[in-house]
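Here the complex is missing a single protein chain, while all its other protein chains stay put.
Note that the chains are named A, B, C, D, E, F and G in the order they appear, and that numbering of residues resets to 1 at the start of each chain.
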Amino acid sequence: MAPKVGIIMGSDSDLPVMKEAAKILEEFGVEYEITIVSAHRTPERMYEYAKRARERGIEVIIAGAGGAAHLPGMTASITTLPVIGVPVKSRALNGLDSLLSIVQMPAGVPVATVAINNAKNAALLALRILSIKYPEIAEKLEKYMEDMRRTVEEKAKRLEEVGWAKYLGEDD
Amino acid sequence: MAPKVGIIMGSDSDLPVMKEAAKILEEFGVEYEITIVSAHRTPERMYEYAKRARERGIEVIIAGAGGAAHLPGMTASITTLPVIGVPVKSRALNGLDSLLSIVQMPAGVPVATVAINNAKNAALLALRILSIKYPEIAEKLEKYMEDMRRTVEEKAKRLEEVGWAKYLGEDD
Amino acid sequence: MAPKVGIIMGSDSDLPVMKEAAKILEEFGVEYEITIVSAHRTPERMYEYAKRARERGIEVIIAGAGGAAHLPGMTASITTLPVIGVPVKSRALNGLDSLLSIVQMPAGVPVATVAINNAKNAALLALRILSIKYPEIAEKLEKYMEDMRRTVEEKAKRLEEVGWAKYLGEDD
Amino acid sequence: MAPKVGIIMGSDSDLPVMKEAAKILEEFGVEYEITIVSAHRTPERMYEYAKRARERGIEVIIAGAGGAAHLPGMTASITTLPVIGVPVKSRALNGLDSLLSIVQMPAGVPVATVAINNAKNAALLALRILSIKYPEIAEKLEKYMEDMRRTVEEKAKRLEEVGWAKYLGEDD
Amino acid sequence: MAPKVGIIMGSDSDLPVMKEAAKILEEFGVEYEITIVSAHRTPERMYEYAKRARERGIEVIIAGAGGAAHLPGMTASITTLPVIGVPVKSRALNGLDSLLSIVQMPAGVPVATVAINNAKNAALLALRILSIKYPEIAEKLEKYMEDMRRTVEEKAKRLEEVGWAKYLGEDD
Amino acid sequence: MAPKVGIIMGSDSDLPVMKEAAKILEEFGVEYEITIVSAHRTPERMYEYAKRARERGIEVIIAGAGGAAHLPGMTASITTLPVIGVPVKSRALNGLDSLLSIVQMPAGVPVATVAINNAKNAALLALRILSIKYPEIAEKLEKYMEDMRRTVEEKAKRLEEVGWAKYLGEDD
Amino acid sequence: MAPKVGIIMGSDSDLPVMKEAAKILEEFGVEYEITIVSAHRTPERMYEYAKRARERGIEVIIAGAGGAAHLPGMTASITTLPVIGVPVKSRALNGLDSLLSIVQMPAGVPVATVAINNAKNAALLALRILSIKYPEIAEKLEKYMEDMRRTVEEKAKRLEEVGWAKYLGEDD
Partner (left out) sequence: MAPKVGIIMGSDSDLPVMKEAAKILEEFGVEYEITIVSAHRTPERMYEYAKRARERGIEVIIAGAGGAAHLPGMTASITTLPVIGVPVKSRALNGLDSLLSIVQMPAGVPVATVAINNAKNAALLALRILSIKYPEIAEKLEKYMEDMRRTVEEKAKRLEEVGWAKYLGEDD
C-alpha cells in the first residue's frame, strides 16, 4: 500500500527525534515513508520530493529541521499538501531559532508547526488531518485520547492513595 | 451546506486579525462559521464547541488567541479534529507569549501553529488539509500558488525595467 | 479534616518539582491534597476538580505545569478561588514558555504566578493567603521568616569569622 | 471602615496602569487605599508601609513597578501578607525586565505575579484571596464571571448573526 | 557591462530597506542588478537565479528577507558565490526571527549575515569582497572610511565648540 | 578647571540620550567634557582619547553606544579609569543588543553598565565614584537622594488626599 | 586597616562565584570584607549595612545576587557609595533575570552592573574606582593590564609557532 505520510528531515542527526513520528504512525497502522531530504545540501532532491509527493499518494508531509530550518517552509512552497514542521532543538539556541525559522512563514505558504522536538505530536497532527478522510483513524484517535485520559487517572489515583513520597520512592 | 471550517477566537478584539481567515475561505468558496469562544471566560461553551464540532460536520478548527493563549490547545484536547492555532500579537510581548502558549503543547495533543497574526495562513493551511479529501480544493490551491508566482514575477519584471527609484516613486 | 490547599499538576513528571509545595504545607501543619489533573489529557477531570473545589472546602489551588502550560489558567477560569501557578522548567526553553503561558492571563481571570520551578514559594504564598483568615498561620509565617533571617545571619557570622576560603573548604 | 487592600506603586507614572486595580475594587465595594511607595527613592517609607500593613488591617497588598522592579519583592520580604506584583511595561524592554524582576523571587519570599500591566487582574486576584474569608466577595466574583460569560456569549451571538464584516462595520 | 552584484529580495515590501544597498553600489560605481525573487512564492525562479548567477558574471549576491527568511540560505545552497543575507525587520518580532533564520545556517552552507535592516552594510560588505579582486574598489573603500572618519571628527569638533545644548538647538 | 568626567558617544544621534548625563553633572557643578568618539568610524581617535584620558585629568569616562556597541568596552581596554557604559536603545532590538554588547565583557576588562538609555544614572554613578575622593560631592548626593525622597512623599501625600481620579484629572 | 571594599551576596550559594572578587582584591593587596546580606531574608540587616557603609570607611560595595536580584539596587538606594552589581547565573533563565533585575534601575539610583557571574570584573571595576583616589592602585592596574597583554602575546606566539593541532595536543 502506498504511504500516506512522508517523514523527511534535514540530516540523519535528526533521526533520534523524528523516529517518534514513525513510531506513532506504526502504532496507528498508517503507512509512511521516512527519508533524509536536506534543503541546503540537496535542494534539487527537496524540489523533486515536494513536487511529486501528492501524485505519489502522499497526503501529509512531516518535515523536521534545526537551526536556520528551511526544509518545512521550502517544501510547503513547492507542494500544496499540508506540511507539518518539527523544530529540532539546536545546540546553541535550544531550538528557538528552529522554531522561528519554521513558524514565521509569510502569508501565502503555511507550515503547521508543532513544539520543539515534538515529532510525536507531528504524527498525531498528521493523523488528525487524515481523520477527516479516513473515519477509522478518527476512531483510533478517540481511543488514543481515551487511553491517555485513563493513564493519567490511574496515576492520579495511585498518587492520591500512596502520597507523593511513596510515589517517588522517597518514603523511608 | 454545513460549514467545513470553524473559526473561533478568544475575544472580538481578535476579529480584525481573524477576519483574514474568513476572507480566504470566502475566496475559495469554502463554507465556514465564525464566532467567539473564550477559553477563560466561557470554558463550558468552549467545551461544548470542541466536543460537538466533528459531529456537526466541522473538519478543521481555526482558533486565534493572544497572551496566555489557551483556546487552541484546550480545543485540541477535547476534539480529535485538526486544530490550527493563530497566535494573536499581544500588547506587551508582541505575540511571543501567544506563540509559545500555543505551539509548545505537550506530547499527545498537537496544535498546528502558524505565524503570529497570520490568520490568512491558517485558512490556507485549513484548505491544504481539506484538499486531501476534496480534489477541487487542491486544484484551487495550485491556481492560488500559481497566481502568487505570477504576481511576484510581474513585480520583478517591473522593478527590473524601471529600477528601484521609479518603482518606489522616488525618481525625480 | 478537609484539606485547605489542593496541589495539582499536569503530569507525574512534575512531581519532583511540586513535592516541595507539599513539604512546606506539611511543615506548617496545613492539610492539603495532591493529585494529577491534566488540562490537555483530562479536560473533564480538570473541569470537575475546579468546579467543585470551593464546595469541597479547598481555599487555595496550587497548579504546576510546563511548556504550553494551561492548567493554572484554565483552573482559574472555572473556580473563583485563588489559583497559584508554578511554571515547571521545560526541556527546550527552560520554562520561559511555561512562565509566559501561565502569567500572561487576559483581564478577568488572574493566576498568581511564582518563579519557574519554585513550588516552595507557591506553598508559602498559599500560606500567606490563608493567613488572612487563620491567625495561627500568620504567626507561623512570622516565625518562618524569623528563622530564615537567623539562618542567614549565622552563615554570615561564620563567613565573616572564617573567611571565604575556609567557608568553602578551600583553605589549605 | 479600614481598607482591606493596599495599592502601592513605585512612581506616579505607574498610576494610569494601577488605577485599573482601584476601579475593580470600587466596583466590588471593597475598601482600599492607594499611594506611592518607591523601593529605590523611599526605602524607609517602603519598610514602614510593609512592616505595619497587617496591624493596620490591610489583608492584601498590590504593588506595581517597572524596569528593575523591586517594590513587590521587597514588600513581600518585610510583611507576611500576600503581595501581588504588577509588572509595569517598561520603555525599552516592554516589561520583560519588570516581569522577571518580580516573578523570579528566591525560595522563601513569594510574590503573586500577574501579567504585564494587568492591574485589573491584580485586583481580581486580591478579591479571590479575600473571598476565602468574606463569602459575599465570593458571591460577587461568581456574578462577575457570570457577567463576563454572558458578555462574550452576546457578542458571539451577534457575530454569528451579522457576520464579521458587519460586526466590524466594513460591510458596504 | 555585466553586473557584478545581484540584489534580490523576497517581496517588493522589502524594497525601501534594500534600496540602500543599491544606493551604495551606485555611489561606488559598481554595476548591479536588482529584482524580486521569492523563495516561497517563486521557488523555481530562485533556483534558476542562484544556479546561473556565477555564469552570468555575478560575483556577490545580496539577499534580503523577513520572518522565516529562507531566501539567503536557499540561494547559498544552490550557488557557490558568496551570499550576503539582510534580515528585514518583521512586524511582530522586530527581525529577531529574520536574523536567526538567516544566520543560523548549518555547517556546509554559509550566509554572510549583516545587521537587521542594514542593507547599506550588505553593499559595503559586497564591496570589501570585490576589493580583493578589484584594487580600485579597495581604494574607494579606504576613501569611504576616511570620509566617515572626517565626518565624525567634524561633528565632534562642532559639539566640543558649541556644547550639547546649542548642537541640539536647545540653547535658549 | 580641568574636566573630571568625559562623556563620549559613538554618534551624534546618541546626543539626545546622552545629554541627560551632561545635565546632571551641570546640576552638581562638576566639570565635564562631551564629544563624539566612534569605535568603528574613528578607531584611532578612540585609542588616543582613552590612552590620554587619565593624564589629562579625567577621572571617569561615560561612554554611550547602540547596537553592536563596542565603544565602552574598547575604551575600558585602553585606559585603567572607570568606564561607565550606556546602552543606547537600538531601532530593531530595543537596546537588548546594545546592553549585551556592553555588559558581557570578558574577565579582565570591566565596564560599569547602567540601564538602557539611562544616561542620567551614568552621571549619578560617576558622581558616586567621584564622591569617594571629593567629600562635597558625597554631600550633594545625600541631598539629591533626600530631594528625590521628598518629591515622592509629596506626590504620595497628594495622591492619598485627592484620590487617583482627581490626581489624573479624570474626576468629573 | 579598615576595609575599602565590601563584598556582599544574597546567599552563601553565591560564594563560589563571588570569591573571585575577593581573590582579585587580595592579589592587589586591597583590604575588603565579605559577608552575606539578603535583601529578601534579612531586609533590616541590608538596610543597616548600606546605611553605615560609608561611615565605616567602605568606599565601594560589590553586591552579587541571582534571579529577582534586588540586593544591588536596594543597597544603592540606601547608600550614596558606588555599588557594583554582579548578576549571578540562575538555574532556569541562565542569569538573564538576574542581569535585568540589576541593570534596569530607574533614573535616580544607579548600579554599576558587570557581566553575568563575572565577580572578577566587579573587583577590577572596584579597583578602577579606587584608583582615582589611590595612585598606587592605578599603577598596579597598569601592570595588571600589561601582564594580561603579555600572556596573550606569549600564547599567540606559541600558537603561531606550533600550530593549532599541537597547541591543542591533537597532533599525532
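To be clear about the criterion, a contact is a pair of C-beta atoms (placed from the backbone, for glycine too) under 8 Å apart; a residue touches a chain by one contact, two chains touch by 3 or more.
These numbers come from a predicted model, not from an experiment.
Put simply, the missing chain touches A, E, F, G once the whole complex is considered.
Against the chain not displayed here, subunit A makes contact via residues 11-12, 15-16, 18-19, 22, 33-38, 41-42, 45, 67-68, 91-94.
The omitted chain makes contact with subunit E at the following residues, 54, 59-60, 80-84, 99, 103-116, 118, 120-122, 124-125, 128-133, 138, 141-142, 145, 148.
For subunit F, the residues touching the absent chain in the complete assembly are 10-11, 39-41, 43-44, 47, 66-68, 70, 73-74, 76-78, 90, 92-93, 96-97, 100-106, 108-109, 111.
Here is the rule we use: only the chains that are shown with their structure count from here on.
Most remote chain with respect to subunit D, judged by CA-atom centres, is E.
Subunit G has its Cα centroid 40 Å from the Cα centroid of subunit E.
If you average the CA atoms of subunit A and of subunit E, the two centres end up 36 Å from each other.
Centroids of subunit C and subunit D (each the mean of its C-alpha atoms) stand 19 Å apart.
Shown for subunit E are the residues that touch two or more other chains, namely 11, 41, 67-68, 92-94, 96. Under the stated contact rule, the graph of chain-to-chain touches falls outside the line, ring, star and complete shapes. By the document's touch criterion, interfaces exist between A-B, A-C, A-E, B-C, B-D, B-E, C-D, C-G, D-F, D-G, E-F, F-G.
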